[in-house]
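Take a look at the structure set out below.
Selected chains only, in their assembly positions.
Here the chain labels run A, B and C in written order, and each chain numbers its own residues starting at 1.
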Amino acid sequence: MTDNSPIRLGMVGGGQGAFIGAVHRIAMRIDGQFNLVAGALSSTPEKALASALELGIDAKRSYGSYDEMATAEAARDDGIEVVAIVTPNHMHAGPAIAFLKAGIHVICDKPLSNTLEDSLLISAAAKSSGKLFILTHNYTGYPLIRQAKAMIAGGELGDIRMVQAEYAQDWLTEATDADNKQAAWRTDPKRSGVGGCVGDIGTHAYNLSRFVTGLELDSLSADIDAFVDGRLVDDNINVMLRFKGGAKGMLWASQVAVGNENNLTLRIYGSKGGLEWAQENPNIMYYTPFGEPKRILTRGGAGANDAANAVTRTPGGHPEGYLEGFATIYNEAAASIRAARAGNLDTGALPTIDDGVEGVRFILAVVNSSADNAKWVTLSEQ
Amino acid sequence: MTDNSPIRLGMVGGGQGAFIGAVHRIAMRIDGQFNLVAGALSSTPEKALASALELGIDAKRSYGSYDEMATAEAARDDGIEVVAIVTPNHMHAGPAIAFLKAGIHVICDKPLSNTLEDSLLISAAAKSSGKLFILTHNYTGYPLIRQAKAMIAGGELGDIRMVQAEYAQDWLTEATDADNKQAAWRTDPKRSGVGGCVGDIGTHAYNLSRFVTGLELDSLSADIDAFVDGRLVDDNINVMLRFKGGAKGMLWASQVAVGNENNLTLRIYGSKGGLEWAQENPNIMYYTPFGEPKRILTRGGAGANDAANAVTRTPGGHPEGYLEGFATIYNEAAASIRAARAGNLDTGALPTIDDGVEGVRFILAVVNSSADNAKWVTLSEQ
Amino acid sequence: MTDNSPIRLGMVGGGQGAFIGAVHRIAMRIDGQFNLVAGALSSTPEKALASALELGIDAKRSYGSYDEMATAEAARDDGIEVVAIVTPNHMHAGPAIAFLKAGIHVICDKPLSNTLEDSLLISAAAKSSGKLFILTHNYTGYPLIRQAKAMIAGGELGDIRMVQAEYAQDWLTEATDADNKQAAWRTDPKRSGVGGCVGDIGTHAYNLSRFVTGLELDSLSADIDAFVDGRLVDDNINVMLRFKGGAKGMLWASQVAVGNENNLTLRIYGSKGGLEWAQENPNIMYYTPFGEPKRILTRGGAGANDAANAVTRTPGGHPEGYLEGFATIYNEAAASIRAARAGNLDTGALPTIDDGVEGVRFILAVVNSSADNAKWVTLSEQ
């Protein structure tokens, strides 16, 4: 009989003032599958402790470093079974490897790392660990994204011809103050990596395109810019994609597109039909079978398929959002962790370490292609 | 210093297969302010126990009746501090009164009851209890609804002239099978009360209109129907509203409007501006200052005001939905419960027992007006 | 063989500065079926002449009064075959009767008149004349409105249960200057009639509901207001409708709904499906067969039916608008006029004198019901 009691989880990063850490915590609470019982929430010890207490973590399990935490938790009978790593990109590799080596599953924010070297180290550690490594490409958790993936896999769109992927924001339209913590590390190449916009959001658009279509990339050609004076990383990327098998794509990501908050949009066209979905209103998706009127498919509605319904909590018209999509990643992680207790390391639809490495290669490919006048490049040559 | 540890909560109703009980549980988990530790989840004891175990409730605190639960929990040192009542309408009064008398705060699903008599009994119990009574008119928890309320209170729309409130669904378009549990009790006057559609969703539209505008009803004129053969309660209501001070309104609620899933829409027009909001995409609201272009206000975006931001979890473009709006009710309930420990029984913007009684009077007024050829009636004469 | 040469047309009203006269002229030009050759364009002779010359009308055929014009044109071999009357409401009866008596077909702007007495006089004149009388309820010319009518007539929506008709504007939100010509006569009961908003736009919403559904009105209950201080006619009307056969409806028209330009919206729900259409983007209509995803039907698109295609000029995605819808009325008027040469007085789908009289009765019914505390009234008792 399966033990359905909540899974003990620890967190690295995500102290007071952090954005994505708070999101992870809500996501893990929604379906009640986790208990947050340990943390190394900040590199500043007092802040780490204060954050831990606020979150109901026992002071003894608030650690000053991830190393200390990995060692201590691995030694406890009631130690954490999984850790969520929500630090900035350049601080993923250290804790990820430490916890994997300590025999603790890892849930890690994306992109996997700010360098390919670190990514490969994490990958090696993950593959030799016998533990799970789950990357929170959270947008894959939306029910209608699951529906799109299943429709395409089932041939409802025919042969895929074109993918139009976009991720537009505007919050970096102007130069940012040094005290904007979210902006600061994302625009600092030492912390975010060589990619700015491409790493922060371009990877999401790329990952989602791959996730939904199942297509593999052949090569890409990119033209990137830093439009704001003095910015050291890109804030706008234009990319043309060639997929294996002949499909083509365009990918645009921008953090300086005024009027866009978090506009991740995916449009996919095949020989038999088209799909159009935008993250800001994720409860609807437009589907057109060729030669027929466009349909509005709704999450939980009459046209929802099994893949969508499997990750749906509320009926049609009762909108789910970003946090529920994120929660689905955690919910499926919980199921995977329980299955792993019996030795099953399959994580189903969840983004994997390979997706993480591919994402880093994508970042490098975009940056390197652009540096070489938009030369066509492959991921494997990065 | 405030004790921020989770509040011990029990639940009445909400066993396996129930819709709204599961929603309440997610809502209470999102912000991590409650622990569900006791329940009388079903009137069938085995089902109650099975449901409790699934939810991690200790078998000893799974009760066969709400009476037993109220008595036992009140006697425990670690007894529940609040109970959530999520039974069908006709089963609210019993547990509500029992727990209030036992000195336990009550969070109760809407409408308050299926009869005015029961509503008044609950009200009397609540008022004499010194305990909190919170009604989950969850739609009041949406950030942009809070924004609208604050804008109107601040005079940004000038004098309110018209309110157009709608709540359209289509799930009862055809006669329902007896084994559709959700439909069965909602269309059975013994359980839902004299109102069908009016009680289930019309009350939400009415409550939201009142909540946002602050206007008080003078009188209403209603014309209601049961369009489906054999249906014993209304499935469509047309209502004209007259507010004190001269504003007018129309309220339409329907469960047979094909193509509408859960289309709760509120449009409010004043002498200086207009607001338009629809629940199915709750992250945007249209605002037009007279003589200027329409604006799209977004939750978390550039135009969000303090009232909206106070109940916002994610940045603009990261959509929140139904569950987050519901969670805000629970989050504010938690804050109120903590304040009540020090004797402060104010519940701020939360819907109260008076809103609950008013909702029942609204149901009766609609039904009675329609029975008298849409005669204008007041709530107080019900 | 049919004579397809353009039909000689005259115009009464519509001189410089007039809004609706210019619209009529564009509408009649679009399909090239008319030549404007005579006019009594203004009650000010110099302005009438200047307007005529601007429009290429021979000075000899610019008349100082409609009486003179009717007499003179009837006497010419090349006299006009039809007159378009585009004066304010209170000046329809005089010219309409004069031209009908002179044996000239009449195309008349709506509403038919500002009084029932005048309406009945025009009706009597029309019926005894052997000539055509066509009312320009232009919104009936939209292709998707024709599609909706045909779908309902063909049973695609099943039995019609509810009609939600709205016509919201905001241009009269504040008191208007005396020199705003368009506002001045519309808010002057001597010229517009007892109804303000109800006559100017409420009649359109009512007519369109009737046109599309084919339902006949049983009775209505209305609550109307003049929200702007000092306004002598209504600027907001709330109406409940009961149709023969049991369907119900609500009709809201307003000229003080801030944020609405010309928002005529029609939503119709039957036992098998629902339709939703809004005039401001008239090239799409939402159609939901019960239990299936909502479709977006487009003018000229895959789901367009014969009735829509018959009045469509451009392919899907090449938007047609207000002027094309209006032009369809003129185009069908031209066909009717040609058919009338052979004695066929049938005008097909075109709004008739009976629609005109019904519209005036509707205005009176709304005003009178409201004056009697929203009493249910019929049209025939007006």
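The definition used in the following text is that contacts are C-beta pairs under 8 Å (C-beta built on N, C-alpha and C of every residue); 3 or more make two chains touch, one makes a residue touch a chain.
As the structure is a prediction and not an experimental result, all values here were calculated from the model.
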Full complex, copies of the single sequence (shown: 3): 4
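The definition used in the following text is that only the chains that are shown with their structure count from here on.
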Chain C against chain B, contact positions shared by both copies (same if over half, else different): same
Rounded Å distance between chain A and chain B, as computed from the means of their C-alpha atoms: 35
Rounded Å distance, chain A centre to chain C centre (Cα mean): 56
Chain B and chain C, separation of their C-alpha mean positions in angstrom: 44
Multi-chain contact sites of chain C, meaning residues that touch two or more partners: 286-287, 294
In the complex, chain A residues that touch chain C: 286-287, 291-298, 301-303
Residue numbers on chain B that touch chain A, as the complex places them: 4-6, 19, 22-23, 25-26, 29-32, 54-56, 169, 260-263, 279-283, 298, 300-301, 313-324
Of all residues in chain C, those that touch chain B in their complex: 157, 161-162, 164, 170, 173-174, 221, 223, 225, 227, 236, 238, 240, 242, 246, 248-250, 252, 254, 256-260, 267, 269-274, 276, 286-290, 294, 373-374, 376
